[in-house]
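Here the complex is missing one protein chain, while the rest keep their positions.
Presenting subunit A:
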Amino acid sequence: MDSQLGLIEQSFNNRYTLWVHEALDELPDSFTITDPSISGHPIVFASRGFLKMSGFSRAEIIGRNGRMFQGPRTNRRTIMEIREAIREERPIEVNLLNYKKDGTPFWMLFKMSLVFGKEDGRATHFVAVQVPIVSRKHMRNSGMSYSEDGGGSRLREIVFGSCRREVCSDSLLDLDRVLALDSDDTGLEIEDSCEASDLEKRKAATAIDNILSVLTHYSQLTGRLVCGKRCSLPGMGFISSSLYISLGRIKQSFVLIDPHLPDMPMVYASDAFLKLTGYDRNEVVGQNCRFLNGVDTDTTVLYQIKESIRTEQACTVRILNYRKDKSSFWNLLHISPIRNASGKIAYFAAVHTEEGCRNQDRHGLSLEMRQLSAIGAIKVAVRSLSMGAGPSKS
C-alpha cells in the first residue's frame, strides 16, 4: 500500500506546488478530489469541511474510493448516473444520500466537475463538492437546526432532509441507526428523494469555482497548467480516464501497445508491470517494448512475436527479459489483439508473468487463467468504452 500512498502524493505534486494543500484547506466547503489515473480511482484530497461533515479522519479516506460513503438507502440509479458521468468525463449535479462514519444517512447536493491538463487535454482529477440539503418545511426534531456558524453541538451538524410531504418509513434497521443519535427523536424518517434549493446549488457552484481557481493558480507555478474545461484535444495514443479506471482494476502485469503509431509504443503500463520491471511510468509509456530485451533474449522468439502481431493472432511465448537494474527473468508472455467497437484492432495487449513466482493465487486460479482473464477484462473495457459518443478514444 506504500506505493499507493506514494502515487497519491504524486498526484498533486506533479501538477501543483506544495502550497496547494494549504490553499485548499483554507476553503470552508466540503469537497473531495479524486485521481482517475491511479488504480481504484481513489480520493487524493478531502477538505476539512468534508471531514467535519462526514465524521471520518483524513487517514480513513485518502486512498479509498467514493463508494465508501454509499449505503443501503443510496439510490442505485443515481450511483449509475455518477458512474456514467465519470466514464464520459463530464460534470454532473445530483441529489445523493450518503452515510457518515457513525452510520447516519444524510442528503446532499453532489456536484462533480473535472480538471483537465491544459496542454494534453487529459482529465487529471475529478472534483466533487457536497452541500448538505436542509429542510425548511418539515423539521420534525425540535432543537435541531443547521447553523452556518458551525462549531458547538454535534447535533447541529446532523442534517436530515425532509423535503416532501410523502414519507416512507424505514425498516426498523435504519430507524435504529438513526435513533441511536438522539433518543428523544421519534418518527425520524429519511426521504426516498430530495431536492436541493437554489441557494444550495449556488453554494455548490461557488465552491467548485473556488477550488478550480486554487488549482489553476497553483498549477501555473509548476508550468503544468490545468483548467476547468478541456482546452485542447487529446493527442494520439490518448487513453481516456475511464479506460484508465477500467484498466486499473486489473492486477496483472500488462501493457497496451498501439500498433498504429510509429514504432508501436506502449500507451499504457499497469502498476504491476512497473513493479515487475522496476521502471517508472514516465520512463516506459511512449516507448517500444524492446527495452525489455537484452543480450541473451532469443531472437527467434522475438520474430515469433512480430509474426503474431503482423498476422493479428494471439500468442504465448517464453522470453528472457531484463529489468531496469539489468537483472533478467523468464517471462511467460501472452500477447493478444484487442479490438474496439468498430471491430478493428485498436491495441495489442501483452500480459507478463515471471516464471517461478507463485503458481496459483489464493482462490485457485491458475497462472494461465489469470493471464487470460486480464486479456478478457482489457477486451471488455476497450470495446465498451469505444462504443459511445463520448470523448474520442483510439
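The criterion applied here is as follows: a residue touches a chain if its C-beta (ideal position, glycine included) is under 8 Å from a C-beta of that chain, and two chains touch if they have at least 3 such contacts; residues count from 1.
Following the convention adopted for this analysis, contacts and distances are computed from a predicted model.
From the set "GDP-L-galactose phosphorylase 1", "VANG1 protein", "AP-1 complex subunit gamma-1" or "Trifunctional enzyme subunit alpha, mitochondrial", the protein name that UniProt assigns to the chain left out of the figure is "GDP-L-galactose phosphorylase 1". If you put the hidden chain back, the residue from A:H217, A:R281, A:K324 or A:R339 that touches it is A:R339.
Seen from subunit A, the chain kept out of the figure touches residues 1, 4, 39-42, 59-60, 62-65, 67, 72, 76-77, 80-81, 83-84, 87, 101, 166, 168-169, 171, 173, 192, 246, 248-251, 314, 336, 339, 341-343, 363, 365, 368-373, 375-377, 379-381, 383-385, 387-389.
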